[in-house]
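Before we start, here is the structure in question, set down as structure tokens.
The complex appears here without one of its protein chains, the remainder shown in place.
On to chain A.
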Amino acid sequence: MIEVSGLKKSYKLSKRQLAMIADRQARQKVKIAVSDLSFTVRPGTIFGLLGPNGAGKTTTLRCISTLLKPTDGKVLVMGIDAEESPEKVRASIAFLTNDLKLDKHFTPLDTLRFFADLHRVPKALAEERADVLFEYFDITPFKDKKIGELSQGMMQKVAIAVSLIHDPPVVIFDEPTNGLDIITARKVTDYLKMLRDQGKTIIISTHIMTVAEKLCDEIAVILNGSLAAAGTVASLLEQTGQKDLDDAFFEIYRAENGGVS
């Protein structure tokens, strides 16, 4: 269970960041990335944050996974306050985002064992899980190669396996299928569905409509850091009177930007 209420996150811009904004009038000291965002993700569902580049998806997921402190609002993960007990929250989540990297010097097996240790997974159980994850994501033949020697897609799969080694109840994946071919992407989405069926709480972010449509049980459309629409795919189609999610998304986008398309 993830409960986000009234989440707000603003970044104080550094001088260097400010200087990079070309339009002098538009220069403001703080950048509001997310404002007044509320939603709940129930166990056994896959929740999708859908939004264009810069909408605030990554920021939201980082706040849930305790890497960022919300400027305002509250985040509860499995009933635990993310700001009060960040360590407990981190123990119960799998977090994947493409700017968290694995050390290229080690092998996938070394890496998995190391993170299992950090999550206090008993040795035998860790080996068992590593085998299952490696087998599922076709990493087994590469498990003793250095991560630096693997392809981009293989690295991504290793990162997914590492994030799941402690079998946490909550899964937070930021753009999980980005950069993967359709076969591998399908493997990942199938795995997420399997985790959902095991009753885990899953939240992902994406800007790809088909991913949202096929994978997510519930969707929150985020535009400019705030919630523009939410519900199941069917209810979003109904709200907008469109036949597919692509058109529905544009309809929501148009409404949000003052009716101009």
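Please note the rule applied: a residue touches a chain if its C-beta (ideal position, glycine included) is under 8 Å from a C-beta of that chain, and two chains touch if they have at least 3 such contacts; residues count from 1.
Following the convention adopted for this analysis, contacts and distances are computed from a predicted model.
Engineer: Can you match the unshown chain of the complex to its UniProt protein name from these: "Xanthine dehydrogenase family protein", "Fe-S cluster assembly ATPase SufC", "ABC transporter permease" or "4Fe-4S dicluster domain-containing protein"?
Structural biologist: Not shown, but named in UniProt as "ABC transporter permease".
Engineer: For a quick check of understanding: of A:8, A:119, A:145 or A:207, which residue touches the chain that isn't displayed?
Structural biologist: A:119
Engineer: For the full complex, which residue in A:103, A:138 or A:181 touches the chain that was left out?
Structural biologist: A:103
Engineer: Determine which one of A:17, A:210 or A:235 touches the chain that has been left out.
Structural biologist: The missing chain is touched by A:17.
Engineer: For the chain that got dropped from the picture, name the residues of chain A it touches.
Structural biologist: Chain A touches the missing chain through residues 16-17, 20, 62, 65-69, 87-88, 90-91, 93, 95, 99-106, 110, 114-115, 117-120, 162.
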